[in-house]
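Notes follow the structure.
What you see is the complex with one protein chain gone and the rest in place.
As written, the chains take the letters A and B, and residue 1 is the first residue of each chain.
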Amino acid sequence: MSDLRMRIDGREVTATEGMSVLEAARGAGISIPTLCYHEALEPHGGCRLCIVELDFGDWTQLVVSCVYPARADLVVRTRSEKIDRLRRTILELLLAHAPDSEPLRELAEEYGADRNRFEQEASFCIHCGLCVRYCAEVKKKDAIGFIDRGIRKEIAFLPEIAARECEDCKECFPLCPTSYLQAAWVLLDAQAFGA
Amino acid sequence: MTPLRTPEELAAYRQRLADDRPADRPCVSICAGAGCLASGAGEVIAAFETELAARGLEADVDTRGTGCPGFCQRGPVVVLHPEGTCYLQVKPEDVPEIVTSSIQGGQVVTRLLYEDPVTGERAVHENDIPFYRHQERTLLEHNIRIDSRSIDDYLAIGGYSALEKALFDMGPEEVLEEVKKSNIRGRGGAGFPAGRKWEGSRNAKDEPRYVIVNADEGDPGAFMDRALLEGNPHSILEGLIIGGYTIGAREGYVYVRQEYPLAVTNVTLAIRQAEEYGLLGEDILGSGFDFRVMVHKGAGAFVCGESTALMTSLEGRVGEPRPKYVRSNVKGLWGKPTVLNNVETWANVPLIVNRGADWFTGIGTEGSTGTKIFSLVGKIVNTGLVEVPMGMPLKDIIYEIGGGIPGGKKFKAVQTGGPSGGCLPEELLHLEVGFDELTEAGSMMGSGGMIVMDEDNCMVDVARYFIDFLTEESCGKCVPCREGLRQMHRILSNICEGKGREGDIETLEDLSEVAMEASLCALGKSAPNPFLSTLRYFRDEYEAHITEKRCPALSCKALVSYYIDPDKCRGCLICMKKCPSQGIEGVRKQIHVIDQEKCDACGVCFEVCPSRYDAVVKISGEPVPDPLPEEERMIVKVAGDE
Partner (left out) sequence: MDLDRVDEIIDNHRGEASSVIQVMLDIQTEMSWLPREALTRVNERLGVPLSRVRHIATFYKAFSLVPKGRHQVHVCLGTACHVRGAPRVLDTVEELIGLKPGETDLDLKFSLETVNCLGCCALGPVIEIDGKTHGNVSTGKTEDVLSGYE
C-alpha cells in the first residue's frame, strides 16, 4: 500500500491506496457530512451529501466522496457556494420525510435548509440503507431488506428471519438517522408475533 | 448441419445456397414485425400460404414472414420478389387477386400501391415511395429480404462474411483500428465513441473480458432495436462476435427485455443456429477463437438500460446503478473489463468491417458518422422507422419522409432522445440531427426516438409525462433522483391541474440542478431535460398554466371545460348516450346541455359529436357560458335537415 498525497481544502493530506476521498478527508480531520456512510460497510453512494468538487486546473468536477477513490495529486474542495446549495436542497428533500430527525436538523442548521420547503411525506425512512447493509454485511442475517423501487421503495423485515434473529440483536437500531427503523420493528412485532 | 470448420467450407456452403435460390425465384415477403402483426399481417401470411397451396404454387413461390421494413403506418407491407413490387395495407381478401394478377399474371394491382396524397401518383417499388426514397437504409434494408429465423437467408445475402474477414484477413488490431477510424458513436444514448471503449477494454490487464448487447430498449415510442433484433438477429450476433474477438473476450451476453418475446425467441434461435453452423462456440471456422453467447431477459426496469445497472442485473441483483468513477470497459461485469454497446451499434460493426471505415465516415457528418435509425411517431402522417444519414435536418425527416402533420394541424415540437431527451420547437426544425447538435439544443440523440407533437399537445403536460415516467422508473437508490423527481412530478402535476403557484418554476429549476449535478447515474442526471427544454422553448405555456389557470393547447383535463353550442346542436342524442358520466341532459330535437357538475372532461362528447354539427366546444381559462333556459331548447327545424 503506497501513500498518496493530495490536497483537501488547501491542506496537504496523505491517504493510502484503496481509500475513498471521504476517508482521506476524515483521516485528516476534515469533516464532510454523510448520512449513508459507515466505516464497517461497503460505501453506498446514496444520500449524495458528501458531494465535493475536484479541481483539475482547467476544469472542475463534482463527485461523491464516499465512492470516489483517493488518487495522488487530487485537489479537493469540500465547501463552495454550489456544494452548499446542493447539500441544502438534498437536506430539504430529506426533511420532507424526517423533519424531527436530530442529525438532519443539525445539518439543516448548518446549511440553512428549510424543513418546510416540500410537502411532508408519509414515511420517515430516508433510504440510507444502513440497517439493510449492516444486517447483510456485518451480521450476515439478511433479516431486513428493501422492497420495490423508486418512490415506493421501503425497508421491510422478513418476518420469518426477524422472529428468529432480531429480538436479541437490534444492533441496527442506533444506526438509523431517523427513528423509522424502530417504528417498522414495532409494527412487525405487533403483527407477526403478537405484542 | 455439420459445423463449418474452415473459411473454405463457409464459402462452399454459401455458393450452394446461391445455386439453390436463383435471384429470379419468386418470393412473397410479408412484414411480420410487431406493427404489421397488430394490423393483421399474420392473417395475410396465412392467406398467401393457403392460396399458393390451393393453386399448386407452393413449390415455386416462397412465402416469407420478414422483419420490419419500417413503414408501419401502411402495414401490413407485402413485397413481391424479384420484381420488388410493394403493396401496402394488404388484407387477407386481397391475396387471391395478388396471386392471380401479380404472381401468375405479371400485372400490378394498382389499388394496393402507394398513392401520393398530393399528386395521386402511384409508386410501384419501395424506393419510389417518398417515405423510403429519402432514407439511406444500410441496416434496415435487409429486413424485408430475409426470414429472420433463417441463418441460410442471412448467409445468402453475405452474412458472416465480416466475421470471416475479421478472423482471417484482419486480426484484432486491424479491426479495432477500423472501428476507431469509423468514429462510430454509441447508438444507445450517450454517444461515446465505440472504438475508444473497445480499446480501453482490450488494453485492460484484467481477464476474462465480456461483451454485451444492450437490447433493453425501454424508451417509450422507440422500437428500432426491436426491429433489428426481430428482423435480423444474426447481424447483431455477428457484430458481437467480432467485438468479442477484437477485445479478447470469450463470452458475450444479449440483454433483451422480456416485453419483446419475439426478439427473445429470434435471438435465441439465431445463437443456436450459429452454434450449429460452427460460427459460435469453440474454434470458430478453425480460427482458434472460442466464443459463446448467452441471452439474459430483462425483467422490466427502464433503469437497466443504464450500463452499470444492466451489469448489476446480469449478476442477478436488482438493477441499481453503481458509481462509474472507474469506467465499465475497465471494471464492468463481475468487476471485469466489459464492452457494452447498443443493438444498433453492434449491427453496424459487420458493415464497417466489410465496407471499411472510409465508407462509413462518408455517410453522415464529421462529428456523427454513419446512419441512424429513428422511430418517427406521434402526430405524423407516416409513422415508422426511418434510417437516415446523420446530419439530415429535422424538417426533412418530419416533412419529406414523415409526410408532415396529419389533419391540417400545426407542428409544435419534436421530442428526441427518449424520456430524458428534450422538446425542440419549430424554429429549430432546420437543425441537423447529430449527437452534438441535439445536445447543444437541450435535447439529445438518445436511442433515436422522435415524437412529433402538434398544437393540441400541451408542453407542460409532456414534461409532466416524462418526469412521471422517470419517477416510476427511478431505482430509488440516490436522493436527488428519487426525492427530487418525486417533488418535480408533484409540482408539474399541480401546474397541470391548475394548482400551480408563483415560485414553482424556480423550485423546479433548483431540483433540476440537484438531479443533474448530484445523481448517481445517467437516468437522474438527464431526468430534468424534459422540463428544462420545454421551459426553455415554451415558457409561456408554463406561465399560462400558473398565472391564468389556462392550458393554451386545451389539453390539461383539469383546465378545460366543454359546453354545447346551442346554435349548432341538432339534438341527435349521440353525445348524451356516449357520456360515461351521464352528464348530458337532452331529449331528441332539443338542444343538449352539459351538466358542469357531473362532467369530468373526458372529451367523449367532443369526439363523438358528428362533424357536420361540430357542436361541442372545448375551452380553457374562460368561464363556461350559461346554458339556455329549458323552455328555449326546442330546435326549430331548419331546411335541409333530415
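By definition in this document, a contact is a pair of C-beta atoms (placed from the backbone, for glycine too) under 8 Å apart; a residue touches a chain by one contact, two chains touch by 3 or more.
All of these numbers come straight from a predicted model, not from anything done at the bench.
*Asks:* Pick out which of A:Glu17, A:Asp55, A:Glu102 or A:Asp142 touches the chain that's been left out of the picture.
*Replies:* Counting the whole complex, the residue in contact with the absent chain is A:Asp142.
*Asks:* Given that one chain is not shown, which residue among B:Gln415, B:Gln487, B:Ser519 or B:Ser620 touches it?
*Replies:* Considering the complete complex, B:Gln415 is the one touching the chain left out.
*Asks:* If I consider the whole complex, including the chain that's not displayed, which of B:Pro130, B:Pro172, B:Gly449 or B:Pro627 touches that chain?
*Replies:* B:Gly449
*Asks:* Touch as defined at the start, partner being the missing chain; which of B:Ala32, B:Ile103 or B:Leu314 qualifies?
*Replies:* B:Leu314
*Asks:* Return the single residue from B:Ser29, B:Gln73, B:Asn143 or B:Asn266 that touches the missing chain.
*Replies:* Here the residue in touch with the unshown chain is B:Gln73.
*Asks:* Contacts of chain B with the missing chain: which residues?
*Replies:* 34-35, 37-39, 72-73, 75, 218-223, 226, 258-260, 296-297, 299-302, 313-319, 375, 377-379, 383-384, 415, 419, 449, 451, 453, 457, 462, 465-466, 469, 475, 557, 578, 580, 602-604, 607-608
*Asks:* Applying the definition given at the start, please give the residues of chain A touching the unseen chain.
*Replies:* Its contact residues with the unshown chain are 132, 136, 142-149, 156, 158, 160-161.
The definition used in the following text is that only the chains that are shown with their structure count from here on.
*Asks:* Which bits of chain A are touching chain B when the two form their complex?
*Replies:* Interface residues on the chain A side: 44-48, 51, 62-64, 67-69, 82, 85-86, 89-90, 93-94, 96-97, 117-119, 121, 126-127, 146, 148-153.
*Asks:* In their complex, what parts of chain B are in touch with chain A?
*Replies:* 301, 318, 323, 325-326, 471-480, 482-487, 490, 507, 510-511, 513-514, 517-520
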